[in-house]
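Here is the structure we will look at.
Every protein chain of the complex appears in place save one, which is left out.
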Amino acid sequence: MAVAIVLVLLIVGSVIFNFLSPWWFTPIASNWGTIDTTLIITFIITGIAFVAISLFMAYSIYRFHHKEGRVAHYEPENNKLEWWLTILTTIGVVAMLAPGLVVWNDYITVPEGADEVEAVGKQWQWSFRFPGEDGKLGTTDIKFVSFDNPFGINPDDPNGQDDILISEPELHLPIDRPVKMLLRSYDVLHDFYVPQFRAKMDLVPGLITYFWFIPTRTGKFDLLCAELCGVGHYTMRGHVVVDEAEDFDEWLSSKPTYAQFLAAATAAPAMTGLATKGQEVAGAQGCLSCHTIDGTSGVGPTWKGLFGKEETLADGTTVRVDEAYLIESVSDPNAKLVEGFAPIMPPYELSDEDMAALIALIKSKSE
Amino acid sequence: MSIFRILATKPWERNEASLGDLHGGGELSLPTQKIGLFVFLSVVTVLFGLIAAANVMRMKFGDWQPLTDPQMLWVNTGVLAFSSLALQWASVSARRQNLKGLKIGFFLGGVLAVAFLAGQILVWRNLIDSGHVVLGNSANGFFYMITAIHGLHLLGGLWAWGKSAVRIGRGVEIRELRLGVELCTLYWHFLLLVWLGMFALLLRT
Partner (left out) sequence: MAYVAPAEVDDIELHDPQSFITKYIWSQDHKVIALQYAATAIGIGLVALVLSLLMRLQLGFPGTFSFIDPSSYYQFVTMHGMIMVIYLLTALFLGGFGNYLIPLMCGARDMVFPYVNMLSYWLYLVAVLVLVASFFVPGGPTGAGWTLYPPQVILQGTPGHDWGIILMLVSLIIFIVAFTMGGLNYVTTVLQARTRGMTLMRMPLSVWGIFMATILALLAFPALFVSAVMLLLDRTLGTSFFMPAIISMGETLDYGGGNPLLFQHLFWFFGHPEVYIVALPAFGIVSDLLSVHARKNIFGYRMMVWAIVAIGVLSFVVWAHHMYVSGMNPLFGFFFATTTLIIAVPTAIKVYNWVLTLWRGDIHLTVPMLFAIAFILTFVVGGLTGLFLGNVVVDVPLSDTYFVVAHFHMVMGVAPILVVFGAIYHWYPKITGRMLNDAMGKFHFWVTFLGTYAIYFPMHYLGFVGVPRRYYSIEGTDFIPASAVTLNQSITIAAFIVGVVQILFIYNLIWSYFKGKPSGPNPWKATSLEWQTPQTPPVHGNWGPNRPLVYRWAYDYSVPGAAQDYLPQTMSPDDPIVGGHLGRGDEKDHHS
């Protein structure tokens, strides 16, 4: 008996929860309202089914629970009833599926004239690339990737020279223009996910995947990685800022083209021998995939201006960055965690030589 | 009775409430061991089917370099085919109560199967010596994997073969040997078929 009552309470409670809970979709900021509509259709149909089935069950339990002298009805099957239920279910299924497939067709059909924008993922950072004046993205290959060419743009492809490189995890997009996001990964699967856009797609190393949408609301939105990509997965965040056209143009024009980037990199002041070696070590060990040496933020603290600096740690204390601190931070990264960063750096065992080279590099970036 | 007829019966009906049918405990009139083997063979079929599917899918990608097919595989294929034939002979002899034929066929089949395995290992060694290591080219990777998994299945077969061989050696009666011999034969034919399929696939890639 109690069961029947509890079931009814659960069902009613679930429905009330649904209407009163503060947790619901974030307000949409793209053209994919149709996805929401399909979802709502699915929601209504399944909601009705849920309430109907469970209430019927609760009633049956209430009505037919064991009492002295009750005898169950003997009825092996009832074809007519079963067929009716089958047909009814099929109708419900079709009512959900049909709109779903129509919207899916839209989802995979990129409109003509959509702007192409590339998002590049690597553990655990985002960067982006716009096509530049010619409207064409240069071809890329992972084998071209180097310190001077972080996007792996084909140096011989003329389309690539004017590509605009966004090395920090903040992407701006103009409002009301369809964008085709081209997705590329250097290492593992990632997923480009902005809750307000509804759309998402995986980044697959070795492939270029895509999806499209139209931003319909200005604002700054969280960009998250939605496909497990290693210990730093949950830190792989960024932002997508939707701007009015003028603001967007202004932002874009402040960013370097590939050609400019290349020129700046070659013009950089020469480093001491040991620091150059440090750079090699940092590249080979993978330090640079999380730490930058140009002051931009990364997964880990930047090395620019690091040496001699006063770091605030997660527990609120401070520490001056000296050689001992650096050595400890490499061999036992979580012993002293810098505030605002996640404990995801793996410990490294480096030779004294390599360590010295790294320290030289970090010092050279702090002068 | 066809499976659909069976599934359509209404077990609660009047005329169903009896011991009536001639159901004697088994669905199929085959020895249990044979059915067990059939079930196992379906599993293995799916296994190799999936490997083949993976191979075909993987071929479509970028760096695929076809395998240099070692000529020796033809010889090995022949050996395996003869091994299968020999066992067939053993099976037929068992049915005809011909103990001598059974013995010759059965042992020949086993020896040839071992020869096949030795041949495969030789192919491996030649390939490795000529620098076709697993690394670098996935066609090689598939080749090694397929031959290894096939070889392991044959080894498993040889274990069963060994058990029957011991029984033959002990002079067990032919009537009691028959099932074991037949199962081995069936398994051998199956592995030959699988090998032919895989070989064709390897030739195509």
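When the chains are written out, they are named A and B in that same order, and each has its own residue count from 1.
Going forward, a contact is a pair of C-beta atoms (placed from the backbone, for glycine too) under 8 Å apart; a residue touches a chain by one contact, two chains touch by 3 or more.
Please read all numbers here as calculations on a predicted model, not as lab measurements.
Of the options A:166, A:201, A:306 or A:321, the residue whose C-beta touches the omitted chain is A:201. Residue-wise, the contact with the chain that is not shown comes from A:61, picked out of A:61, A:214, A:241 or A:313.
On the side of chain B, the interface with the absent chain consists of residues 6-14, 16-28, 32, 35-36, 39-40, 42-43, 46-47, 50-51, 54, 57-58, 61-64, 134-136, 138, 141-142, 145, 149, using the contact rule stated above. Residues 1, 3, 6-7, 10, 14, 17, 21-26, 32, 34-36, 38-39, 42-43, 45-46, 49-50, 53-54, 56-57, 60-61, 64-66, 70-79, 81-82, 85-86, 89-90, 93, 96-97, 100-101, 103-105, 107-108, 122-124, 142-143, 145, 183, 186-189, 191, 193, 195-196, 198-207, 209, 220-222, 224-234, 237, 282-290, 334, 342-344, 346 are the ones on chain A that touch the missing chain.
Note that only the chains that are shown with their structure count from here on.
Taking the mean of the C-alpha atoms as each chain's centre, chain A and chain B sit 48 Å apart.
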